[in-house]
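What you see is the complex with one protein chain gone and the rest in place.
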Amino acid sequence: MTQFERPSKRAPESLREVSLEVGKSRYAEGSCLVKFGHTHVLCTASWTGDVPRWMKGTGKGWVTAEYGMLPRATHTRGRREAAAGKQSGRTQEIQRLIGRALRSVTDLEALGENQITIDCDVIQADGGTRTAAITGGYVALALAINYLKEEGIISTNPLVSQAAAISCGVYQDVPVLDLDYAEDSNAMVDANFIMSSDGRIIEVQGTGEERPFSREEFLAMSDLADAGCKELFALQKAAIDNA
Amino acid sequence: MTQFERPSKRAPESLREVSLEVGKSRYAEGSCLVKFGHTHVLCTASWTGDVPRWMKGTGKGWVTAEYGMLPRATHTRGRREAAAGKQSGRTQEIQRLIGRALRSVTDLEALGENQITIDCDVIQADGGTRTAAITGGYVALALAINYLKEEGIISTNPLVSQAAAISCGVYQDVPVLDLDYAEDSNAMVDANFIMSSDGRIIEVQGTGEERPFSREEFLAMSDLADAGCKELFALQKAAIDNA
Amino acid sequence: MTQFERPSKRAPESLREVSLEVGKSRYAEGSCLVKFGHTHVLCTASWTGDVPRWMKGTGKGWVTAEYGMLPRATHTRGRREAAAGKQSGRTQEIQRLIGRALRSVTDLEALGENQITIDCDVIQADGGTRTAAITGGYVALALAINYLKEEGIISTNPLVSQAAAISCGVYQDVPVLDLDYAEDSNAMVDANFIMSSDGRIIEVQGTGEERPFSREEFLAMSDLADAGCKELFALQKAAIDNA
Amino acid sequence: MTQFERPSKRAPESLREVSLEVGKSRYAEGSCLVKFGHTHVLCTASWTGDVPRWMKGTGKGWVTAEYGMLPRATHTRGRREAAAGKQSGRTQEIQRLIGRALRSVTDLEALGENQITIDCDVIQADGGTRTAAITGGYVALALAINYLKEEGIISTNPLVSQAAAISCGVYQDVPVLDLDYAEDSNAMVDANFIMSSDGRIIEVQGTGEERPFSREEFLAMSDLADAGCKELFALQKAAIDNA
Amino acid sequence: MTQFERPSKRAPESLREVSLEVGKSRYAEGSCLVKFGHTHVLCTASWTGDVPRWMKGTGKGWVTAEYGMLPRATHTRGRREAAAGKQSGRTQEIQRLIGRALRSVTDLEALGENQITIDCDVIQADGGTRTAAITGGYVALALAINYLKEEGIISTNPLVSQAAAISCGVYQDVPVLDLDYAEDSNAMVDANFIMSSDGRIIEVQGTGEERPFSREEFLAMSDLADAGCKELFALQKAAIDNA
Partner (left out) sequence: MTQFERPSKRAPESLREVSLEVGKSRYAEGSCLVKFGHTHVLCTASWTGDVPRWMKGTGKGWVTAEYGMLPRATHTRGRREAAAGKQSGRTQEIQRLIGRALRSVTDLEALGENQITIDCDVIQADGGTRTAAITGGYVALALAINYLKEEGIISTNPLVSQAAAISCGVYQDVPVLDLDYAEDSNAMVDANFIMSSDGRIIEVQGTGEERPFSREEFLAMSDLADAGCKELFALQKAAIDNA
């Protein structure tokens, strides 16, 4: 009988080695270099003391995100989006996702009329860049919030929960956690879970890449994500507390 | 005690009135005007006997989709994307979703080196345009496939399953099916299910708009979607058979 | 002797079957689905209570138009302009023409600082889309004007005349009215007349596609247009009165 | 009784001073600096020994035109189109018109698979730039054709007629020829006639700027244009013969 | 022994025939048609009584430049930048250079909140278009400044020095002045000097096209530029004084 083995040799429920390094940017109000194995994303949080025009006067703040990938972050060089003259549909989809996720754990009224922009730039990509970006982007956001509190710009903490994200998939009919590029390319099913630290789902996107998936498979992936995000929440907390 | 009531007065598990009118385009190889209540989407399927450059010589075909909305499909006029000079991130996200969904039920090898482009143009919008587009787009695709078979361009049916889609949400803490615009704007949780006719999930996207959601809520929405899509599969079948 | 016959079998002076259906849009202040035979154009009129920046403070209003064509409105699928990232020269030329024509019958001072945007979207195209758009666009405009009067936003009727448009051509050396696509592709001469209901010319564009044309041919086409527009004015009036 | 007088003091049927200087470009296969009074347009004809992709193998050639205006050609500086990132609708409309007009007098089969591009760049603008461009563009085209014959690239003359253009208008209810900017801005009716040297109309565009116009007014303008173009044909012939 | 000879037969230290014709534009506040041999650039200076938004309220003015080239200014036709939809990197680099050079000799405080835009449009190109543009652009600027003084818009002369520019190169190992296109294409080293009339350098750009260059070669080119610009300063002064 053939033994099931992931290309990464990891157990189905194992994350890659994850690190969250803070203070990597000299200028940003908050920053975090997040590594999920060979996937490295630099997340910076930039504060401005005003909001987009359509929000002025509402008393509420705004959190938004932008995503990019260095041309040679990947195995073969991709076209630079600035040279192509537009962001791809994939890029826009990811940055909209990051922004929604981080806004969902932020009380925009408590933020006041401040805007925080999270830039997530992929330095090196080996699968799971969007989940790494959300996980690291939360840390950058939390550090910028701390800065705003220290500076007296806001008085109450607008963060209502932590947010972290992880991918799951069905690889050779086995549900697995945190797919790298080799696994992702060969997965039958692929799902990204964004979780809040109370164990609920902020957003889920599941795709049957090669075949539809059953509810049972979905639940198995949901269990994996739940456990994986618990690990990520602990790492986020440690990184923020030690900053 | 306050009675729960949807703005549409529908029961939680009720679809809007759905119709799938075929043959609305004089020229397209397949077409379907799909109506989910006041949401009207014209779906056309256009065939070309070649494939994108990166697929040439593979022996496989391609199914892709484009999505658009007439400027005054909505309550207030939106900017025409052609005049703005680009498709919004939302538009690109939706058309990528439609394309993925329809490819997932198509055996691209059986299609041979043919391409079918599904255009989904929203004539009037009252919530759920992407789920209507997938549901009607499938019908247009199936009719174009029938045309290719009749013309002898392909010999076997590349469609391996039907695909349909429906939205669910949590409205005033009650899971409900097929949100219209008024309901969608006030839903706490919003999810789109794309199902195959064997009862499995092709793609799911769930978002906690106002708060995260629990696994139980997800499962309740999944049940609603399951039943709703069964109705849609029957309507699709009738529309295609009677064309 | 060979008998002259148009591909459409119509007499030289015959319009295609024309219909003007109002109330096809649930949201627009005025709307009209105009059909010239197989050419179908959805015209909506959208009101906003302000004017472009360069007109602010003049006390005058503005009427403008945008034109688009669904990708599969035609025999073969055309590229979606929103995806191409720009409107073609042809599209811009047509929408400028529609706007000029409708402004020419509107007293912009009587309109006050209101703007009405006419969207003309071609659902199906079989020649003469610009003349259908002007003819249907006028109806949508008139209905929006009626709405503004009913709402008390304006008090006097700014419409000084009806406007309608029709194409003429010289087909096999015979002047004919209202060319469909098959006729237009083979016409030697092609002209579009935009007329006011007092029998004068608002705008004329005549092109010798295959050969120059004489003044006599121009006058014969002008007679045909004159009679054709009289029919259109009656249909417009009926549609507006019955709305 | 008030005497009618044009701002330019010219008689209704008088052209501005027109000159057609050839050989103004050191490199182009044909060139002509055309002046209609203070309107100055540099027209160059550039030859390439191939045709656009969609024409390859047809044995036919192509004539096309591009139009531009220096930013300070006008009283107040206009935005540079290259900086704006696109050509205006007006620019595209004009260059399509110039191209159509010059193709209409060219036998594309006799041209063989050669392309001639006419660039019309307005150095100074005082009304009538499109008519000057067509009139001078014809001269540049004819000179390039002569060059191709001298070089043995083509053997027969593909030009079947001369083409020239002039504007007419109704100014203070009087039909007048060749409007300058001051007259054009105040004309009630404005029409551009493109004529062939056999006295027929290649293209006409007439617009009731302030009010519709009658057939009688159209005929009076047509007479003026007829006589004006006769003068232009003589000047074109002299310029080409003396080159 | 082979005699060194430039393609242009000029001595190493000789400028091409240079002319600076003023008053070539009927509308611009200042204008100059500059010719360096067959290189012809029309420079116009356009005044507006306000400044870019980021300068409002500073009390200072602004001088900026735009550069363009007619498509057939060169031996073979280049693509029109307006049609391409963007300015090339080369164009942007040149217009930034022209703007910097002219600002460097302008006291922006003395200019008050006025903006002068210098348009440099290359009518014909035979090498050295950027140096001709700066040299002629200065004349156009000075004439516009004179206009502003005459109109009482400014009271003191904001020009602190003249600015002129010339290219140098190393051709067949000999330093030479003012390269035309044939020389420039074959130069080993190419440098552009922008000088002020007090003999200092405003900007220098030197490139080893085929090989690096030594400090001695740089100094020899600098000497040539110094002498060449003295001639240009005299021509500028004469042109401005005689305007």
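Each chain gets a letter, A, B, C, D and E, in the order it is written, and its residues are counted from 1.
In this text, a contact is a pair of C-beta atoms (placed from the backbone, for glycine too) under 8 Å apart; a residue touches a chain by one contact, two chains touch by 3 or more.
Quick caveat: nothing in here was measured; it's all calculated off a predicted structure.
Trainee: So which of the visible chains would the left-out chain be touching?
Mentor: A, E
Trainee: Would you indicate which residue among A:93, A:119 or A:178 is in contact with the undisplayed chain?
Mentor: A:119
Trainee: Kindly state which of the options A:56, A:80 or A:230 is in contact with the chain not pictured.
Mentor: Of all options in A:56, A:80 or A:230, contact with the hidden chain holds for A:80.
Trainee: If I consider the whole complex, including the chain that's not displayed, which of A:68, A:175 or A:228 touches that chain?
Mentor: Residue touching the absent chain, from the options given: A:68.
Trainee: Determine and list the chain E residues touching the chain excluded from the picture.
Mentor: 86, 89-90, 92-93, 95-96, 100, 104, 161, 195-196, 198, 200-209, 211-215, 218-219, 222
Trainee: Name every residue on chain A in touch with the hidden partner chain.
Mentor: Residues of chain A in touch with the missing chain: 25-28, 31, 38, 42, 44, 46, 48, 66, 68, 70-77, 80-87, 91, 117, 119, 121, 123-124, 126.
Please note the rule applied: only the chains that are shown with their structure count from here on.
Trainee: Report the chain ID whose CA centroid sits closest to the centroid of the full protein CA set.
Mentor: C
Trainee: With centres defined as the mean C-alpha position, give me the chain C-chain D separation in Å.
Mentor: 28
Trainee: On a C-alpha centroid basis, what's the spacing between chain A and chain D, in Å?
Mentor: The computed centroid separation for chain A versus chain D comes out at 60 Å.
Trainee: Measuring from the mean C-alpha position of chain B to the mean C-alpha position of chain D, what distance in angstrom results?
Mentor: Centres of chain B and chain D (C-alpha means) sit 51 Å apart.
Trainee: Which residues does chain E have that touch at least 2 chains other than itself?
Mentor: Residues 85-86 of chain E touch two or more partner chains.
Trainee: Name the touching chain pairs, please: which are they?
Mentor: Between chains, contact exists in these pairs: A-B, B-C, C-D, D-E.
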